[in-house]
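Every protein chain of the complex appears in place save one, which is left out.
And then chain A:
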Amino acid sequence: MQAALNRALAETLAEDPRAVVLGEDVGRLGGVFRITDGLQQRFGADRVFDTPLAESGILGMSVGLAMAGFHPIPEVQFDGFAYPAVNQIVTQLARMNYRSRGTMPMPVTLRVPSFGGIRAPEHHGESLEALFAHVPGLKVVSPSSPHEAYHLLKHAAAVPDPVIFMEPKSRYWQKGDVFLDDAGPMEGAKVVRPGKHVTLVAWGAMVARCLSVAELAAEDGIEVEVLDLRWLKPIDAEGLAASVARTRRAVVVHEAPLTSGLGAEVAALITERCFDTLRAPVGRVTGFDVPYPSGDLEDEYIPNIDRILFGIQRVLEYRRG
């Protein structure tokens, strides 16, 4: 996935003369995850530049660059370090198009290495999707595979609105095919494994885990459909409904805490559209309402295969009354 993201950035810089990459250590170092590796050597320090260590500064500067007609692609180094930039993201980046009555659009793609799974210290693993998805004016997307990473990043960079691009950092070194000439639809959710008994809804790193779960469930004769939501704002409500209309059961899986997480939004959207066909309440298998734990407890926190299987079992065994 690292190579796919790097290639997507290189092609964006080559194809869009207004694109600039900025952030801490994105230039000479190539980023702490090497996502921007070699880009400064290739495109120069005007197009790919290191900033001082200040996340609010990076985002505020990106707003100004967009006002000047550029297409900034800022990076914050880790998800937990996006918090110091939240003021600029929420009060400025997300609102400038609105505030300016459409005269100052904000084609800014913020890359955020996201979620856990790398045994990192505090603030190096967080799940911020509900925070950003709740903010009017922002779009949020998370890729689940190298193919999705390549195409969705190129697509996000071409969207004329602010996009929070949540890269699942535990999948950076995952190998996989990228079909350069066959992107498939870039909008909406995607069925990555068809099944007929239950729909697992996931995004980012949880998609691969849900695919593993589906393999195991299949051994017991349970055919699990895995839906990669991809866009967390806007959520593809029709895609969700189409899948659940077939399977009549759904479990949403995410790393973020349960309460007011995106799982609640997914469950509500499914309920609104599929109430009559649902055979069980929409299940949720999520992180807990605790700060994202340190590496030692990470495996207890992130939904694992057993917890997801239990979640499936609960909706399959649900009986009315």
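The definition used in the following text is that a contact is a pair of C-beta atoms (placed from the backbone, for glycine too) under 8 Å apart; a residue touches a chain by one contact, two chains touch by 3 or more; residues count from 1.
Note that in this section contacts and distances are computed from a predicted model.
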item	value
Among "Branched-chain amino acid ABC transporter permease", "ATP/GTP-binding protein", "Ion-translocating oxidoreductase complex subunit C" or "2-oxoisovalerate dehydrogenase subunit alpha", UniProt-listed name of the chain not shown	"2-oxoisovalerate dehydrogenase subunit alpha"
Given A:Leu65, A:Ala149, A:Ile302 or A:Val315, the one touching the chain that is not displayed	A:Leu65
Residues of chain A in contact with the chain not shown	20, 46, 51-52, 54, 56-57, 59-70, 72, 87-88, 91-92, 95-107, 136-137, 139, 159-161, 233-235, 237
